[in-house]
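To start, the structure itself, in C-alpha cells.
A single protein chain has been omitted from the complex, and every remaining protein chain is retained in its original position.
Chains: A, B and C, in written order; residue numbering restarts at 1 for each.
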Amino acid sequence: MRTKILGERIKRKEDPRLIRGGAHYVDDLKLDGMLYMTFVRSVYAHAKIKSINDAAARSVHGVVDVLRGRDLEGKLGNVPCAAGLEGLKIPDHPCLAPDEVRYVGEPIVAIVARDRYIAEDAADKVEIEYGPLPVVVNPEKALEKDSPLVHSKFADNVAFVAKLEGGDWKLVENDKSLKLIKQRFINQRLAPASMETRGVIASYSSGEDALTVWSSTQIPHLLKTQLAVMTGVDEARCRVITPEVGGAFGSKLNVYAEEGVASFASKKLGKPVKWIEGRRENMQATIHGRDQINDLEVYVKSDGVVAGLRCRIIADLGAYHQLLTPAIPTLTALMILGCYNIPNVWVETIGVFTNKMATDAYRGAGRPEATYIIERAMDLVANELNLDPAEVRQRNFPSPKDFPLTLATGVDYDTANYQKTLKKVLKASGYSRLRKEQERLRKKGKYLGIGLSTYVEICAMGPSSRMPAGGWEFGMVRVEPTAKVTVYTGTSPHGQGEETSFAQIVAEELGIPFDNVTVYHGDTSVVQHGIGTFGSRTTAVGGAAIFGAVQKLKKKMARFAAFKLKVKPGELIFDGGKLQTADGSKSIPFGEVVEAAYYARQLPPGVEPGLTEQMVFEPPNYTFPFGAHVAVVEVDGETGEVQLRNYYCVDDCGRILNPLLVDGQVHGGLAQGIGQALWEDHVYDENGQLITGTLMDYTLPKAHHFPWFETSNTETRTPVNPLGVKGVGEAGTIGSTPAIVNAVVDALKPFGVRHLDMPLKPEKIWRAMKQAAAQA
Amino acid sequence: MKIRVKINGAWREDDVAPRLLLVHYLREVAGLTGTHIGCETSICGACTVLVGGQAVKSCTMFAVQADGAEITTIEGLAKDGQLHPLQQGFWEEHGLQCGFCTPGMILSAHQLLARNPHPTREEIRKGLEGNLCRCTGYQHIVKAVEYAAKASGK
Amino acid sequence: MKIEGTYMVSAPRQTVWEHLLNPDTLAKSLPGCEKLEPQPDGSYHAEMKVGIAAVKGTYHGRVEILDPVPHERFRMKVEGQGTGGFLKGEGTLTLLGDGSETLIGYSGEAQVGGVIAGVGQRLVQAAARQIVQQFFQAFSKRLA
Partner (left out) sequence: MIPESFEYHAPKNLAEATRLVGQFGADGKLLAGGHSLVPLMKLRLAAPKHLIDITGIGELNYIREEGDRFEIGALTTHFQLESSGLLKSRCPLLPETAREIGDVQVRNKGTLGGSLAHSDPAADWPAAVVALDAEMHAVSASGERRIPAKDFFVDLLATALQPEEILAAIRVPALPARGGDAYAKHCHPASGFAVVGVAARVVLDERGNLAEIGVGITGVGPKAYRPAALEEALRGKSPGRKRLEEACAHAADGVEVNSDLYASAEYRGHLAAVYARRAVEKALERASENSQIS
C-alpha cells in the first residue's frame, strides 16, 4: 500500500504561525533606523498642480524629507505596464505626479519622517494649489468627440480597440429565422479590498549598492526586475522579499508607484523606509476590478440553440495603465462563449481612459465579466423562448467527446463534461422541486428566485506565448543532508495554501512524511526565478514545476539507491520512507540514499553529489475548469430586499490535491462573486470623487449575509499538466455572480422584469417592481 | 502619560502620548504584532483584542484608556504551548486563508463562546458581525467555532 | 450634489437684496465665516470654519457674485480649499415677492473633494442642507 497524501483533506502547514499571531506581514517588520513614509494625494480627479508649499511640513519636528514628482525625474522610472496590445496608447505614469493629476488619490508628495504619527501631521500641512481641469468619469462619455481628454497628448481617450471574430457572420445575418436578443450589461467597478492593505519596506545599502524590498505582493520576482529598472540598482543586487501577504485577489499582482518611491527614498536617505497603505488609500489607489459596459446581441434558433454572439465591450481602464490594465478586458472577449459551442462570434473591445483609478486584475480578471454576459444571455434566451434555463444550456453544451475543442474565439478548451456538473447541481439543489415551490409561492405573492449558472474559466495562466511577461513557473526541490526536503517555488501564494499542497505533492512522490517537507516562496534571493501567484496558476503551473523537479530528483536518487542495491534505477518505488524494488525484495531507507548523495564516498558513474533538482514548467495551454451553480433567493415584494436562501455548486477544477483547500477557495470565491451581485459597488460621482472610500460605504460581505454553501465537485483531469489539476482560485467568483443575478431576475418574473444591473440593491429591485405595477 | 497595563498576564509600564491608539501601542510599543489593522473606521475587526475580557476594536481606543486594564491578544491565547480550542478549530477546519483577519476573528469568537458556549450557526454568524474576512466566505470559520464549542464542552 | 430650496424672509425685496450683497451681513450670516474681505476684482476672500457639530474644517477661498439683476437674482460662486480637501459651489439666488415678505429661491450645484467626499457621502447632503438653513436663519435674524 502506498502512502496516500495527495487528494487527502490535510490541515495547512501555514496555519500554526498565523493562528498564534506569530506570522509577520510587512507592517510587523521593524528595521534599525527605519523611517516612515506617507503620501499626499490628489483631491481632484483632474487638475494641474500649480504650486506645492511644503515649508510647514518640512518644519515639523521629525520630518526627514519631502519628495515631489520633480525630485524623481530622471532618477526613478515610471510605473510599468506589461500588457502588449497592438496600437496600445501608454501614457507616462510617473510615481509622483509632477504637474498634472488624473484621478483622486494620485500621489503627489511623499513625506518621510521618524514615525507615522509625525508623517501624517506633516502631510496635513502640505498646501497644494490646483488648477482644476475638466473631468470625465463615464467611459461612454469619454468616447464622445467633445469629451475632456484624460491625457492631452493623445487625440482621444481610446487606449486601444481589439477585435475578435470567428465563424461566418454572413450566414447568421442572412438567416431570417434567427431571433435577435439584445441586452446591455453593466459590470460595475469593484474594490479588491484585501484585509491587509498594501505595504512596503525598502532598505538600500550604499556600501553594497544593494536594495532589499519587503512588499505585500503576488509577484516578487517581477517586482524585483521592475524595481531594478526603475531605480537603476543592478538587478543582481535587488532583492524582493514577500513576507506574509494578507490577501490580494489580483490587486497585488502589480508594481505600484509607492514601491518605487519607497525604494527611491531609501536610496536617497540611506535608511530603511516603510510605507503602509491606509484603508482609504487602498480604496482609492489600489487597482480596482471590473468596470465594463457590454452591449450584447445573441442570434438564436427557435429551439434555443445560439447561432451567433456579438458583443461590444467598453472597458473603463481608469487614468493610467497599471501592470496589466489593458490586458484584462481582452480575457473577457476570449471567454465570452462560455461553455457553449457557438459557431459565430464577434467581439470588439474598446479600452477607455477616464479620470479614475486604474482597473486591473481582480479575482477572475476579465472572465467573471464574460461569464456574466453569456450566463445572463442564456437566461434571456430561456425567457424569450419560454424554455427552462437548464434546458437551454443543455442544448448549447458541446458533448464531452468533443474535447479538446477549438471554439470560434480560437481558444482551445482542454477537457470538460458540462452535462455532468449541471446534472449534479440540479440534483443537489432539488431543482425541479424548487420550481414547483416557486409556482406555489408565486400564487401567494411570494417571490422565490432560482438562478443557474454553468461556467467555464480560463486558468493556469498561461502559455508564455500568450502572456505579457512569461507564463512558465520555476520549481526546485532539494533533499537536505538531514533528509528533510525543501521545496522552492517561484509562485507567491498568499492564503491559497500551497505550502501545504506542494508539500503533499513532494511527500507523496518521495514517499516520505508530509511533515518532512517545507515549502519556500517569496524571496528572490532564495528562489531563483518566478512569475507569481495569479490567474489560478499556482498549482497548475507552479505545482507542475515542482512535480517535474521531483521526477528529476527521484531519478537521481534512484541512481544512488540502485547503485547501492545493485538493481536497475527504473525499478525503484518511493514509499514508506524507503526506496524499494517493485517486488519488495530489496530496499534502502530514504535517509541512506541521502547520505550516499551527500557524503559522496562512492558515486554512481556520471552522477554528481547532492540532491537538488529544478524545473521550469512551460504550460502548453491554459486549463479550463468549469462548474454549475444554483442560487435560491427570496425577494421581499414590499421592499426589494433579497434574502439568499440556499447556494449549491458543483465545481470541476480537475484533479483535487486537497479537498479542504478546494472548499476554502470555492467558499471565498462565492463570497466575492455574490458580493458583486448584491452589494459591492465602487462609485465615483460625476466630478470624479470616489464616494465609497471606506468600508462603511463599500460593502464587504459579512458572515451573516450568507447561507450555508453546499459545495461539491466532479474531477475531469486536464492533460495540460502532469498533475491533471486545473485551478480553483477564481471558480467561485466566476460562477456565482450570474447565478445570483439570474435568481433575482427569476424571482421578479411575475413583474415582467427581464434584466437588472448589479449590484442588486433593494432600491433597484423595488423600483423595478413598482414600475411593473404602474404599467399593469 | 504613564500607563500600566497587564498584557497576556504580564504587567508593563510605558510612557505614551495621549493620541497613541491602543492598537499601535500593542504592535509598536509592546511588540505584539499579531493584532492587525485593516480599516480606519472601526468596521473590519482585525484589531480586536480582549480588554477586561470584552472584545474591543483596539483601533478605536487610546492606549491611555487602557491604563490599569488587562488585555489579551492573540499571542496570549495559547497556554504552555497548547493551542486554545479556537486556534485548534481554525486549524482543523481551515478557518483561515491569508490569516490577516484571523487573530481578531478568534478573539471575537472567544467572547462569543464565553457568553454563549453552544451557539447555533446563526448565532455564530451574528457574533462575528464585527469581523470581516475577505478570503474564506466565513463557512469554515463557522465550523471552526463549532469545533471549539464542542472541544471546550467536553 | 444639487442644493435647492426656498426660504421666506420677513423683509421687502429691496432690503433683502441690499443685505445679500452686503459683505458685512453675509460674513455674519455665513456659518463659521471668520473673514470676508473684498478683493480688487470684485470677489471676496473668505476664511471659514465649515462643518457640523464636532466635524469642522477650516477653508479659505473666494466668494464671487456674478450677473446681478438688481432685486431679482444673482449667481454666486464659492470656492474654498482647506482641511484635506476643497469645497466648490455655484448657484443662483432669486428673489420673489412684492410686499413685506420675500421668498428667496436657491438652486445650485455643490462639490466637495478630499476626505469629506470619500467618507461622508451618507451625511453630505443633509449637512449641506443644514448649513444653508443656518445661513438663512442667521440672515433673516440680521434683517429683523
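Everything below uses one rule, namely that contacts are C-beta pairs under 8 Å (C-beta built on N, C-alpha and C of every residue); 3 or more make two chains touch, one makes a residue touch a chain.
This one's a predicted model, so the numbers in the text were calculated from it and none came from an experiment.
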item: Touched by the hidden chain, restricted to displayed chains; value: A, B, C
item: Sole contact to the chain not displayed, among A:696, A:756 or A:772; value: A:696
item: Of A:229, A:683 or A:756, the residue in touch with the unshown chain; value: A:683
item: Residues belonging to subunit A that touch the chain removed from view; value: 116-117, 120-121, 124, 278-280, 638-639, 641, 679, 683, 691-692, 695-702, 705, 761-763, 766-767
item: Subunit C residues touching the omitted chain (full complex); value: 51-57, 83-84, 115-116, 119-123, 125-127, 129-130
item: In subunit B, positions touching the absent partner; value: 1, 17-19, 21, 37, 40-43, 45, 48, 54-57, 59-62, 64-65, 67, 108, 111-112, 127, 129-131
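Rule of thumb we're sticking to: only the chains that are shown with their structure count from here on.
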item: Label of the chain whose CA centroid is most distant from the centroid of subunit B; value: C
item: Between subunit B and subunit C, centroid-to-centroid distance (C-alpha), Å; value: 48
item: For subunit A paired with subunit B, centre-to-centre distance based on mean C-alpha positions, whole Å; value: 29
item: Set of subunit C residues in contact with two or more other chains; value: 119
item: For subunit B, residues that touch 2 or more chains besides their own; value: 41
item: Complex interface listing, subunit A residues touching subunit B; value: 11-12, 14-16, 18-25, 27-28, 30, 117, 193-197, 244-249, 278-280, 494-497, 660-661, 663-664, 666-672, 694-696, 700, 702-704, 706, 708-709, 732
item: Sites on subunit C touched by subunit A in the complex; value: 1, 81, 84-86, 111-115, 117-119, 121-122
item: Residues of subunit A that touch subunit C when the two form their complex; value: 43-44, 104, 124, 129-130, 280, 283-284, 685, 687, 689-694, 696-697
